[in-house]
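Incomplete set of chains, arranged as in the complex.
Going by the order they are written in, the chains are A and B; count residues from 1 in each one.
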Amino acid sequence: MRLLDRFRRGELRLTRIEALSDGVFAIILTLLVLELKVPALKDHASVGELLHHLYEALPKFVSWLISFAILCKFWLNHHHILGLARHANYTMVWLNAIFLLGQSFIPFPTALAGEYPTNPLAVSFFGIVFAINTLLFLALHAYIVRHLIKPELVTLQDPHGLIKGLVGPLSYLAALAWVSVHAAFVVYALTPLCETE
Amino acid sequence: MRLLDRFRRGELRLTRIEALSDGVFAIILTLLVLELKVPALKDHASVGELLHHLYEALPKFVSWLISFAILCKFWLNHHHILGLARHANYTMVWLNAIFLLGQSFIPFPTALAGEYPTNPLAVSFFGIVFAINTLLFLALHAYIVRHLIKPELVTLQDPHGLIKGLVGPLSYLAALAWVSVHAAFVVYALTPLCETE
(Lines give C-alpha, C1' and ligand atoms only; values in the text may rest on other atoms or scores of the structure.)
Protein backbone atom coordinates (compact mmCIF):
# COMPACT_ATOMS: atom_id res chain seq x y z
CA MET A 1 0.00 0.00 0.00
CA ARG A 2 2.63 2.43 1.09
CA LEU A 3 4.68 1.24 -1.89
CA LEU A 4 1.82 2.22 -4.15
CA ASP A 5 1.67 5.56 -2.42
CA ARG A 6 5.37 6.15 -2.99
CA PHE A 7 4.82 5.03 -6.54
CA ARG A 8 2.08 7.64 -7.02
CA ARG A 9 4.16 10.32 -5.40
CA GLY A 10 6.83 10.09 -8.08
CA GLU A 11 8.69 6.82 -8.14
CA LEU A 12 8.00 6.38 -11.85
CA ARG A 13 11.30 6.92 -13.55
CA LEU A 14 11.29 9.62 -16.19
CA THR A 15 14.10 7.85 -18.06
CA ARG A 16 11.95 4.85 -18.96
CA ILE A 17 9.11 7.14 -20.07
CA GLU A 18 11.57 8.99 -22.29
CA ALA A 19 12.98 5.69 -23.60
CA LEU A 20 9.51 4.45 -24.55
CA SER A 21 8.59 7.79 -26.13
CA ASP A 22 11.86 8.02 -28.08
CA GLY A 23 11.33 4.48 -29.29
CA VAL A 24 7.82 5.30 -30.50
CA PHE A 25 8.99 8.50 -32.23
CA ALA A 26 11.94 6.74 -33.90
CA ILE A 27 9.68 3.98 -35.22
CA ILE A 28 7.00 6.33 -36.54
CA LEU A 29 9.63 8.48 -38.27
CA THR A 30 11.05 5.40 -39.95
CA LEU A 31 7.78 3.59 -40.74
CA LEU A 32 6.56 6.54 -42.79
CA VAL A 33 8.89 5.49 -45.62
CA LEU A 34 7.16 2.09 -45.92
CA GLU A 35 4.30 3.88 -47.69
CA LEU A 36 6.68 4.59 -50.57
CA LYS A 37 6.20 1.38 -52.52
CA VAL A 38 8.39 0.17 -55.38
CA PRO A 39 6.26 0.66 -58.54
CA ALA A 40 5.51 -2.27 -60.87
CA LEU A 41 7.27 -1.59 -64.19
CA LYS A 42 6.35 -3.40 -67.41
CA ASP A 43 9.82 -2.82 -68.88
CA HIS A 44 12.23 -3.31 -65.97
CA ALA A 45 15.04 -1.34 -67.63
CA SER A 46 12.90 1.64 -68.77
CA VAL A 47 14.08 4.96 -67.33
CA GLY A 48 11.06 6.82 -68.69
CA GLU A 49 8.53 4.48 -67.11
CA LEU A 50 10.25 4.63 -63.72
CA LEU A 51 10.49 8.42 -63.92
CA HIS A 52 6.78 8.61 -64.67
CA HIS A 53 5.96 6.42 -61.65
CA LEU A 54 8.21 8.45 -59.35
CA TYR A 55 6.56 11.64 -60.60
CA GLU A 56 3.11 10.20 -59.92
CA ALA A 57 4.23 9.30 -56.38
CA LEU A 58 5.14 12.95 -55.71
CA PRO A 59 2.18 13.57 -53.32
CA LYS A 60 3.42 10.64 -51.24
CA PHE A 61 6.88 12.19 -50.99
CA VAL A 62 5.32 15.51 -50.00
CA SER A 63 3.05 14.03 -47.31
CA TRP A 64 6.03 11.99 -46.05
CA LEU A 65 8.15 15.16 -45.77
CA ILE A 66 5.43 17.14 -43.99
CA SER A 67 4.73 14.38 -41.49
CA PHE A 68 8.41 13.91 -40.84
CA ALA A 69 8.88 17.62 -40.13
CA ILE A 70 5.83 17.85 -37.87
CA LEU A 71 6.85 14.69 -36.00
CA CYS A 72 10.33 16.12 -35.37
CA LYS A 73 8.68 19.27 -34.04
CA PHE A 74 6.51 17.19 -31.70
CA TRP A 75 9.55 15.22 -30.57
CA LEU A 76 11.43 18.44 -29.82
CA ASN A 77 8.51 19.90 -27.87
CA HIS A 78 8.04 16.62 -26.02
CA HIS A 79 11.74 16.60 -25.15
CA HIS A 80 11.31 20.16 -23.87
CA ILE A 81 8.32 19.57 -21.60
CA LEU A 82 9.61 16.31 -20.12
CA GLY A 83 12.70 18.31 -19.16
CA LEU A 84 10.44 20.59 -17.09
CA ALA A 85 9.09 17.79 -14.90
CA ARG A 86 10.74 16.97 -11.60
CA HIS A 87 9.33 13.43 -11.70
CA ALA A 88 6.57 11.40 -13.30
CA ASN A 89 3.28 10.20 -11.89
CA TYR A 90 0.43 7.96 -13.06
CA THR A 91 -1.66 10.72 -14.59
CA MET A 92 1.30 12.00 -16.57
CA VAL A 93 2.13 8.50 -17.81
CA TRP A 94 -1.42 8.09 -19.10
CA LEU A 95 -1.52 11.56 -20.68
CA ASN A 96 1.79 10.68 -22.31
CA ALA A 97 0.39 7.32 -23.48
CA ILE A 98 -2.62 9.02 -25.06
CA PHE A 99 -0.28 11.52 -26.73
CA LEU A 100 1.81 8.61 -28.10
CA LEU A 101 -1.41 6.94 -29.28
CA GLY A 102 -2.13 10.04 -31.33
CA GLN A 103 1.42 10.15 -32.65
CA SER A 104 1.49 6.50 -33.62
CA PHE A 105 -1.71 7.01 -35.64
CA ILE A 106 0.04 9.51 -37.95
CA PRO A 107 1.29 7.00 -40.58
CA PHE A 108 -2.33 6.25 -41.50
CA PRO A 109 -3.50 9.81 -42.44
CA THR A 110 -0.09 10.39 -44.04
CA ALA A 111 -0.61 7.40 -46.32
CA LEU A 112 -4.22 8.41 -46.98
CA ALA A 113 -3.33 11.99 -47.98
CA GLY A 114 -0.40 10.73 -50.07
CA GLU A 115 -2.58 8.23 -51.91
CA TYR A 116 -5.58 10.53 -52.48
CA PRO A 117 -4.18 14.09 -52.54
CA THR A 118 -7.21 15.32 -54.48
CA ASN A 119 -9.71 13.96 -51.97
CA PRO A 120 -10.82 16.75 -49.60
CA LEU A 121 -11.69 14.27 -46.85
CA ALA A 122 -8.27 12.57 -47.02
CA VAL A 123 -6.51 15.94 -46.80
CA SER A 124 -8.78 17.29 -44.05
CA PHE A 125 -8.34 14.07 -42.11
CA PHE A 126 -4.58 14.70 -42.14
CA GLY A 127 -5.19 18.16 -40.68
CA ILE A 128 -7.67 16.98 -38.07
CA VAL A 129 -5.28 14.29 -36.84
CA PHE A 130 -2.52 16.86 -36.39
CA ALA A 131 -4.91 19.27 -34.65
CA ILE A 132 -5.94 16.52 -32.22
CA ASN A 133 -2.31 15.62 -31.64
CA THR A 134 -1.52 19.21 -30.77
CA LEU A 135 -4.40 19.28 -28.28
CA LEU A 136 -3.15 16.05 -26.70
CA PHE A 137 0.28 17.64 -26.45
CA LEU A 138 -1.15 20.77 -24.84
CA ALA A 139 -2.97 18.64 -22.26
CA LEU A 140 0.28 16.91 -21.32
CA HIS A 141 2.09 20.24 -21.26
CA ALA A 142 -0.53 21.91 -19.06
CA TYR A 143 -0.52 18.99 -16.63
CA ILE A 144 3.26 19.05 -16.24
CA VAL A 145 3.37 22.82 -15.82
CA ARG A 146 0.64 22.75 -13.18
CA HIS A 147 1.54 19.68 -11.17
CA LEU A 148 5.06 18.46 -11.85
CA ILE A 149 7.21 21.46 -12.71
CA LYS A 150 10.67 21.70 -11.13
CA PRO A 151 10.52 24.38 -8.40
CA GLU A 152 13.39 26.40 -9.92
CA LEU A 153 11.54 26.69 -13.24
CA VAL A 154 8.21 27.98 -11.94
CA THR A 155 9.00 31.64 -12.49
CA LEU A 156 10.61 31.02 -15.87
CA GLN A 157 7.50 29.65 -17.53
CA ASP A 158 6.31 31.60 -20.52
CA PRO A 159 2.78 32.87 -19.71
CA HIS A 160 1.93 33.06 -23.42
CA GLY A 161 2.84 29.43 -24.02
CA LEU A 162 -0.71 28.16 -24.16
CA ILE A 163 -1.88 30.83 -26.55
CA LYS A 164 1.07 30.27 -28.86
CA GLY A 165 0.40 26.56 -28.62
CA LEU A 166 -3.05 27.09 -30.12
CA VAL A 167 -1.55 28.51 -33.30
CA GLY A 168 -0.94 24.92 -34.42
CA PRO A 169 -4.45 23.48 -34.14
CA LEU A 170 -6.02 26.68 -35.42
CA SER A 171 -3.89 26.70 -38.53
CA TYR A 172 -4.53 22.99 -39.15
CA LEU A 173 -8.25 23.62 -38.86
CA ALA A 174 -8.12 26.82 -40.90
CA ALA A 175 -6.53 24.80 -43.65
CA LEU A 176 -9.63 22.65 -43.75
CA ALA A 177 -11.86 25.64 -44.30
CA TRP A 178 -9.82 26.69 -47.29
CA VAL A 179 -11.26 23.83 -49.26
CA SER A 180 -8.29 24.03 -51.62
CA VAL A 181 -6.25 20.90 -51.25
CA HIS A 182 -3.03 22.53 -52.39
CA ALA A 183 -3.42 25.42 -49.96
CA ALA A 184 -3.98 22.95 -47.14
CA PHE A 185 -0.74 21.14 -47.97
CA VAL A 186 1.15 24.45 -47.90
CA VAL A 187 -0.31 25.37 -44.50
CA TYR A 188 0.58 21.98 -43.05
CA ALA A 189 4.13 22.33 -44.29
CA LEU A 190 4.48 25.81 -42.79
CA THR A 191 3.13 24.91 -39.35
CA PRO A 192 6.33 23.50 -37.85
CA LEU A 193 8.16 26.68 -38.88
CA CYS A 194 5.54 29.05 -37.43
CA GLU A 195 5.38 27.30 -34.12
CA THR A 196 9.14 27.36 -33.65
CA GLU A 197 9.61 28.13 -30.05
CA MET B 1 33.38 -20.54 -14.29
CA ARG B 2 33.45 -18.13 -11.45
CA LEU B 3 32.53 -15.47 -13.98
CA LEU B 4 29.46 -17.47 -14.88
CA ASP B 5 28.67 -17.77 -11.19
CA ARG B 6 28.94 -14.05 -10.71
CA PHE B 7 26.81 -13.68 -13.79
CA ARG B 8 24.12 -15.89 -12.28
CA ARG B 9 24.29 -14.11 -8.99
CA GLY B 10 23.20 -10.83 -10.52
CA GLU B 11 25.66 -9.37 -12.96
CA LEU B 12 22.98 -9.07 -15.63
CA ARG B 13 22.33 -5.42 -15.95
CA LEU B 14 18.72 -4.41 -15.44
CA THR B 15 19.22 -1.40 -17.72
CA ARG B 16 19.75 -3.53 -20.82
CA ILE B 17 16.75 -5.68 -19.96
CA GLU B 18 14.67 -2.53 -19.64
CA ALA B 19 16.10 -1.16 -22.89
CA LEU B 20 15.18 -4.34 -24.77
CA SER B 21 11.72 -4.42 -23.20
CA ASP B 22 11.06 -0.75 -23.89
CA GLY B 23 12.16 -1.29 -27.47
CA VAL B 24 9.78 -4.21 -27.89
CA PHE B 25 6.89 -2.27 -26.32
CA ALA B 26 7.56 0.82 -28.46
CA ILE B 27 7.61 -1.26 -31.64
CA ILE B 28 4.44 -3.20 -30.84
CA LEU B 29 2.59 0.02 -29.98
CA THR B 30 3.64 1.51 -33.30
CA LEU B 31 3.23 -1.58 -35.49
CA LEU B 32 -0.44 -1.86 -34.53
CA VAL B 33 -1.23 1.04 -36.88
CA LEU B 34 0.12 -0.89 -39.88
CA GLU B 35 -3.09 -2.92 -39.83
CA LEU B 36 -4.99 0.22 -40.79
CA LYS B 37 -4.62 -0.03 -44.55
CA VAL B 38 -5.37 2.71 -47.06
CA PRO B 39 -8.61 1.63 -48.80
CA ALA B 40 -8.77 1.25 -52.59
CA LEU B 41 -11.14 3.93 -53.93
CA LYS B 42 -12.70 3.74 -57.40
CA ASP B 43 -13.16 7.51 -57.52
CA HIS B 44 -10.01 8.96 -55.91
CA ALA B 45 -11.66 12.29 -55.12
CA SER B 46 -14.91 10.90 -53.68
CA VAL B 47 -15.54 11.99 -50.10
CA GLY B 48 -18.53 9.68 -49.72
CA GLU B 49 -16.65 6.57 -50.83
CA LEU B 50 -13.74 7.28 -48.48
CA LEU B 51 -16.13 7.97 -45.60
CA HIS B 52 -17.86 4.67 -46.25
CA HIS B 53 -14.52 2.80 -46.20
CA LEU B 54 -13.42 4.53 -42.99
CA TYR B 55 -16.75 3.63 -41.41
CA GLU B 56 -16.33 0.00 -42.43
CA ALA B 57 -12.87 -0.01 -40.89
CA LEU B 58 -14.34 1.05 -37.53
CA PRO B 59 -13.78 -2.36 -35.84
CA LYS B 60 -10.10 -2.08 -36.77
CA PHE B 61 -9.87 1.33 -35.07
CA VAL B 62 -11.62 -0.09 -32.01
CA SER B 63 -9.36 -3.16 -31.72
CA TRP B 64 -6.32 -0.89 -32.28
CA LEU B 65 -7.45 1.40 -29.45
CA ILE B 66 -8.13 -1.48 -27.04
CA SER B 67 -4.78 -3.14 -27.75
CA PHE B 68 -2.95 0.16 -27.37
CA ALA B 69 -4.56 0.80 -23.98
CA ILE B 70 -3.89 -2.72 -22.70
CA LEU B 71 -0.28 -2.61 -23.95
CA CYS B 72 0.29 0.70 -22.11
CA LYS B 73 -1.12 -0.92 -18.98
CA PHE B 74 1.27 -3.87 -19.40
CA TRP B 75 4.18 -1.49 -19.97
CA LEU B 76 3.30 0.45 -16.81
CA ASN B 77 3.01 -2.73 -14.73
CA HIS B 78 6.26 -4.05 -16.22
CA HIS B 79 7.97 -0.75 -15.37
CA HIS B 80 6.62 -1.14 -11.83
CA ILE B 81 7.82 -4.70 -11.18
CA LEU B 82 11.28 -4.21 -12.72
CA GLY B 83 11.64 -1.32 -10.29
CA LEU B 84 11.14 -3.80 -7.43
CA ALA B 85 14.09 -6.00 -8.41
CA ARG B 86 17.52 -5.43 -6.89
CA HIS B 87 19.19 -7.13 -9.87
CA ALA B 88 18.46 -9.54 -12.70
CA ASN B 89 19.29 -13.21 -13.09
CA TYR B 90 19.00 -15.83 -15.82
CA THR B 91 15.58 -17.11 -14.78
CA MET B 92 14.17 -13.61 -14.70
CA VAL B 93 15.62 -12.83 -18.14
CA TRP B 94 13.90 -15.89 -19.58
CA LEU B 95 10.60 -15.19 -17.82
CA ASN B 96 10.86 -11.67 -19.21
CA ALA B 97 11.63 -13.04 -22.69
CA ILE B 98 8.58 -15.30 -22.59
CA PHE B 99 6.49 -12.34 -21.44
CA LEU B 100 7.83 -10.26 -24.37
CA LEU B 101 7.07 -13.17 -26.70
CA GLY B 102 3.45 -12.98 -25.58
CA GLN B 103 3.40 -9.21 -25.98
CA SER B 104 4.94 -9.25 -29.44
CA PHE B 105 2.21 -11.68 -30.56
CA ILE B 106 -0.51 -9.10 -29.83
CA PRO B 107 -0.60 -7.45 -33.29
CA PHE B 108 -1.84 -10.74 -34.79
CA PRO B 109 -5.03 -11.22 -32.67
CA THR B 110 -5.60 -7.45 -32.87
CA ALA B 111 -5.62 -7.64 -36.67
CA LEU B 112 -7.74 -10.78 -36.60
CA ALA B 113 -10.42 -9.28 -34.33
CA GLY B 114 -10.35 -6.02 -36.32
CA GLU B 115 -10.83 -7.86 -39.61
CA TYR B 116 -13.50 -10.33 -38.41
CA PRO B 117 -15.31 -8.61 -35.53
CA THR B 118 -18.37 -10.83 -36.03
CA ASN B 119 -16.37 -14.06 -35.78
CA PRO B 120 -16.63 -15.48 -32.22
CA LEU B 121 -13.32 -17.35 -32.60
CA ALA B 122 -11.46 -14.22 -33.71
CA VAL B 123 -12.84 -12.23 -30.78
CA SER B 124 -12.26 -15.02 -28.24
CA PHE B 125 -8.73 -15.49 -29.56
CA PHE B 126 -8.09 -11.82 -28.74
CA GLY B 127 -9.28 -12.43 -25.17
CA ILE B 128 -7.32 -15.67 -24.75
CA VAL B 129 -4.10 -14.00 -25.89
CA PHE B 130 -4.54 -11.21 -23.33
CA ALA B 131 -5.40 -13.72 -20.60
CA ILE B 132 -2.21 -15.69 -21.37
CA ASN B 133 -0.21 -12.47 -21.39
CA THR B 134 -1.56 -11.57 -17.96
CA LEU B 135 -0.57 -15.01 -16.66
CA LEU B 136 2.95 -14.60 -18.10
CA PHE B 137 3.14 -11.24 -16.40
CA LEU B 138 2.01 -12.70 -13.08
CA ALA B 139 4.71 -15.39 -13.36
CA LEU B 140 7.38 -12.73 -13.85
CA HIS B 141 5.91 -10.68 -11.01
CA ALA B 142 5.77 -13.60 -8.60
CA TYR B 143 9.36 -14.59 -9.40
CA ILE B 144 10.68 -11.06 -8.79
CA VAL B 145 8.73 -10.66 -5.54
CA ARG B 146 9.95 -14.03 -4.23
CA HIS B 147 13.57 -14.05 -5.34
CA LEU B 148 14.80 -10.62 -6.41
CA ILE B 149 12.94 -8.01 -4.37
CA LYS B 150 14.93 -5.13 -2.90
CA PRO B 151 15.28 -5.74 0.88
CA GLU B 152 13.76 -2.37 1.78
CA LEU B 153 10.59 -3.16 -0.20
CA VAL B 154 9.80 -6.56 1.32
CA THR B 155 7.41 -5.25 3.92
CA LEU B 156 5.75 -2.83 1.52
CA GLN B 157 4.44 -5.45 -0.88
CA ASP B 158 0.71 -5.52 -1.30
CA PRO B 159 -0.49 -8.97 -0.12
CA HIS B 160 -3.58 -8.75 -2.31
CA GLY B 161 -1.54 -8.12 -5.45
CA LEU B 162 -1.87 -11.62 -6.84
CA ILE B 163 -5.60 -11.79 -6.32
CA LYS B 164 -6.13 -8.40 -7.92
CA GLY B 165 -3.87 -9.54 -10.75
CA LEU B 166 -6.28 -12.33 -11.56
CA VAL B 167 -9.09 -9.87 -12.26
CA GLY B 168 -7.57 -9.37 -15.70
CA PRO B 169 -7.46 -12.96 -16.97
CA LEU B 170 -10.79 -13.78 -15.39
CA SER B 171 -12.53 -10.88 -17.07
CA TYR B 172 -10.90 -11.73 -20.43
CA LEU B 173 -12.11 -15.30 -20.09
CA ALA B 174 -15.52 -14.26 -18.80
CA ALA B 175 -15.90 -12.18 -21.92
CA LEU B 176 -15.55 -15.36 -23.95
CA ALA B 177 -18.40 -17.01 -22.13
CA TRP B 178 -20.70 -14.14 -22.93
CA VAL B 179 -20.83 -15.26 -26.52
CA SER B 180 -21.85 -11.75 -27.56
CA VAL B 181 -19.08 -10.23 -29.60
CA HIS B 182 -20.02 -6.67 -28.73
CA ALA B 183 -20.08 -7.41 -25.02
CA ALA B 184 -16.64 -9.00 -25.26
CA PHE B 185 -15.23 -5.85 -26.89
CA VAL B 186 -16.67 -3.72 -24.09
CA VAL B 187 -15.13 -5.97 -21.42
CA TYR B 188 -11.72 -5.88 -23.13
CA ALA B 189 -11.87 -2.10 -23.28
CA LEU B 190 -12.78 -1.83 -19.60
CA THR B 191 -10.06 -4.17 -18.31
CA PRO B 192 -7.17 -1.67 -18.23
CA LEU B 193 -9.37 0.74 -16.24
CA CYS B 194 -10.52 -1.88 -13.73
CA GLU B 195 -7.05 -3.09 -12.99
CA THR B 196 -5.70 0.39 -12.35
CA GLU B 197 -5.83 -0.42 -8.78
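Side notes on the structure shown:
Convention: a contact is a pair of C-beta atoms (placed from the backbone, for glycine too) under 8 Å apart; a residue touches a chain by one contact, two chains touch by 3 or more.
Everything quoted here is computed from the prediction, not taken from an experiment.
Complete-complex copy count for the single protein sequence, taken from this structure file and not limited to the 2 chains in place, is 4.
Just so it is clear, only the chains that are shown with their structure count from here on.
Rotation angle, subunit A onto subunit B, C-alpha superposition: 90 degrees, expressed as a multiple of 5. A straight line joining the Cα centres of subunit A and subunit B is 24 Å long. Interface of subunit A with subunit B (complex): residues 1-4, 6-7, 11-13, 16, 19-20, 22-24, 26-28, 31, 34, 90, 93-94, 97, 100-101, 104-105, 107-108, 111-112, 115-116, 118-122. Residue ranges of subunit B in contact with subunit A, taken from their complex: 18-19, 22-23, 25-27, 29-34, 36, 38, 41, 44-47, 50-51, 65, 68-69, 72, 75-76, 79-80, 83, 153, 156-158, 196-197.
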